[in-house]
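And now, chain A:
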Amino acid sequence: MKLEGKKAIWSEYQKEIADDKFFYVRSCIRQNFFPGSEVAFLRIMRDVLKKDVYEHPCHTTCSGIGYHGDVVPVETAMTVVARQFALMTEAGYSNYIPSCITSFGLYTEILDTWHHFPEVEEKVRKQLKKATGREFEKPKNLAHASDVIYKFRKEIAAKAKYKLINKNTGEPLKVVDHIGCHYAKMFPSKGVGGAEYPYVLAGMIEEWGGQIIDYPERRHCCGFGFRQYLVQANRGFSVACSKEKFESMKPFKPDMIITNCPGCPMFLDRWQYVINEMEGKRYGQNGEGIPVFTYEEVAGLVLGYDPWDLGLQMHQTDCEPVLDKIGIEYSPEDKYNLEVIPSHTKNHNLINV
Partner candidate 1 sequence: MQFDPFVIPFNIGLYFILIYVVARSILWFRDLSKPDKLRLQRGFFGNAFALSLKEIFMESLIHRKILKTNLRLGYMHMSLAFGWFLLIFFGTIEADIFGVKHLNAPYKAIFFRFFHPDHGRMGFEAAYGFLMDLILAFILSGLLLAVIKRFYSKIVGMKKTTRLKLTDRIALTSLWLIFPSRLLAESFTSGAYGTGSFLTGSLGNWLATFLPAQQLAYPFWWLYSISLGTFFILLPITRYMHIPTELFLIFMRNSGIKTGDKAGTYTEVQTYSCSSCGICIDACQLNFSAGITNIQSAYLMKAIRNNDDVSEIAHNCLMCGRCDQKCPVGIELSPIRMIQRREGEAENDIRNIYKGYFRSRQTVISEKSPASVNYNFLRGNDPAKADILYFAGCMTHLTPTIKNSMIKILDASGVNYSFIDEQGGVCCGRPLMLAGQDKEARELINFNSQMIWKSGARTLVTSCPICYKIFKESYYLDVEVLHHTQFIKTLIDDGLVKLNFLRKKVVYHSPCDLGRGSLVYDEPKEVLRHVSKLESSNFEDGNSLCCGGSLANTKISYADKKKIACDAAMELTRNSPDILATACPLCKKTFSAATNTRVADISEIVAEALILNPVKKNSTIHVASLKELANI
Partner candidate 2 sequence: MVSHKMNNFGFKISQGRQIDYDSNDRRIANYIYEREPSFRLCIECGGCSATCTTGNHTKFSLRELHILIKRGENKSVRQDLKKCMLCGKCTMVCPRGVNTRNVVILAKQAFQKSDEYAI
C-alpha cells in the first residue's frame, strides 16, 4: 500500500466548506438512536469552536427515508427540501449543514437535478409557494456536519484531552472508517477525498492519533437499503451486507469503527449482536465485538467528554474496550444511571446561541 497514491487523490478532492454561520438540520434516525451525538456536535461547534450554528424549531424531516423507501414521490421530497431551504433563507443563513447523510445525499441530488433541469426547480418553487407561501434561496454552501468537523479537526486536536492511542502499547488504534453511501458515491466531487478513498473521517482519525486501516470491503454498503431494513422480511439481506464487511475487516484486527452516517453505526452495532446470537460469531479481539462510534462521539471522547453524556450506553456492542485502551476515565456504575443531568445540556437543546 502506497500512501502517496492516496494523498494525491485526497488533494484532488478538497471541497469548499463554510467557516461559520451554519444552518443546522437534524437527522431523524440519529435523534432516535444517537441523540448524544447531535448534542455533542453542537457542544463542540458552539463551546469549543465558538461557531454560530442555528437550528430552526420548525424544520422537519427531509422525507429522505420515505423518498428512498419509494413512498414519497420525487417532487414531494424536492418541495419538502425547498421548505427547509426557505427556513434557512428566512433565518438569514446560507451555509447549510445536515446532520444526516441521506439528507445530504438528497440535497446534493436535488441541487444537481435543479442545475440540469431548471424547469424542475421552477415547478418546485411554484409548488412551495402554493403550499406554504414560502420562497427560498439555494444554499451558498452545502456541507455535511462531518465535513465541518473534518475542517476543524486540527482545532479539536489542539484542545484534545486524549489521543486515539493504546495507552498500554503506545500504538495508534486501528480504526475502520465507514462512510455513508450517499455521502460521495452519487457525486464524488461533493465528498472530501472523493468516493473511492474518502478522507473526511480518515483525516480526523489521523489528526487525533489513530491509524486508518484499508480493507477490501471498505466501500461496501452497511446494508440498510431502506426497504431492506424497514421491512422485517428483508432484514436477512441487510445483516448479510454488514457481515460481509465484518468478515473482510476481521483479519486487520480493528480496534473500532467510525462512521458519519445515521443508519450505519446503528446497523454495524446491532448486526454484530444479531450475528453473534444467530451464528455465535464475534469480530473484535478476545471474544468482544468491534465498538462502533459516530464521528461526534469520537470527537467528544478525544475532547474528554463523559462517555455517558455522549450516549455510548445506547450502543448494543460495548464501547468500554476502546475507552480502556485509550485510558478514558468513566464510571461504570453511572452507565445506566439516568438521574444525572449534566449542566451543559441546558443550552444545547433549546436556544440557538
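Picked so that all candidates are chains of the complex that A comes from, given by their letters.
Here, a residue touches a chain if its C-beta (ideal position, glycine included) is under 8 Å from a C-beta of that chain, and two chains touch if they have at least 3 such contacts; residues count from 1.
This is a predicted model, so every value here is computed, not measured.
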Touching partner of chain A in this complex, picked from 1 or 2:
2
Considering only the defined contacts, which chain A positions touch candidate 2 in the complex?
232-237, 239-240, 243-244, 274-280, 282
